[in-house]
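A single protein chain has been removed from this complex, and every other one stays in its place.
Here is subunit A:
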Amino acid sequence: MLAQYSDWFYIAAVAVYVLAMVLHAYAQAAVRTRRPVLVGAGGTPADIPAAEEQPARAVGARAANMGVSVAVLGALLHLASIVARGLATERWPLGNMYEFISMITFAAVVTWLVMLRRVPAARSAAPWVLLPIVVLMTLGGTALYTAAGPVMPALRSYWLPVHVTAIAISSGLLIVSGVASILFLLRSGSGVPAAIAERMPTADVLDRVAYRVMIVAFPLYTFAVVAGAVWAEAAWGRFWGWDPKETVAFVAWVIYAAYLHARATAGWRTGRAAWINIAGLTTMIFNLFFINLVVAGLHSYAGVG
């Protein structure tokens, strides 16, 4: 019964996120990019387009505001889905890959909404941030879906809420940071049509978002790995055993450590650091899908069979 509600909330959340994406995309389409004024140096360039742009800009701003509110609604539905799942199964709702992805994407959405309050200039990145979230949730809700049920004895430990929640939240943060770095490269590179690139936040804003999210994500991710080691010591007889999941988590940690070092190295601060962040995100995604589904290891809890 509750499990059914959880599923409905989940589907509703995805739909609402898509709506938020559409609103944001519409908001950006409504804002015309500044036309370069090459001739007529006499008059101020703002004079002419200002009159006709005014209403479009107002509509755009309204759509963008609505987009944020709708995303908040989506996050509430998403949270309801997670809580209902936990109540339905009478355990912490992080026992298989579907639930894990649900928690990661929820963390990513909340991160994004918090970031919007801190760096309002980042708002025009919304469609690009919501896109991977919607894709992940769709995958989680279809191919990786697992019906509500109990988990194996090894997963019944108070370390599950600690370790897996910390991993899920830090993964959500790292997704937002990684997407910001991807957008940073698109924005500062030349491969993207100007019409799209110019509607994104400035490269500087995107770089700041990537870094500010990272300085929260990295310590949390470190904590999650340490908590995992403490749990492994009680469950598997050793705190670290180079299980494939552990190994790739270590690789990702090293890459993110490299990102932070790059931020302090002349010549690596922005562009190259962004590439490192993307390498880190790729490793995390690889760890989520490939290691869970293809490589056999102790962490094979995906529940997909």
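Note that a residue touches a chain if its C-beta (ideal position, glycine included) is under 8 Å from a C-beta of that chain, and two chains touch if they have at least 3 such contacts; residues count from 1.
In the analysis below, contacts and distances are computed from a predicted model.
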**OP:** Out of "Aspartyl/glutamyl-tRNA(Asn/Gln) amidotransferase subunit B", "Co-chaperone protein HscB homolog", "Cytochrome c biogenesis protein" or "ABC transporter ATP-binding protein", flag the one the UniProt entry gives for the chain missing from this complex.
**Re:** "Cytochrome c biogenesis protein"
Subject >> Among A:Y145, A:W240 or A:F289, residue touching the chain not depicted >> reply: A:W240
Subject >> Residues belonging to subunit A that touch the chain removed from view >> reply: 150, 152-154, 156-157, 159, 208, 211-212, 215, 218-219, 222-223, 226, 229-231, 233-245, 247-248, 250-251, 254-255, 257-258, 260-265, 268, 283, 291, 295-297
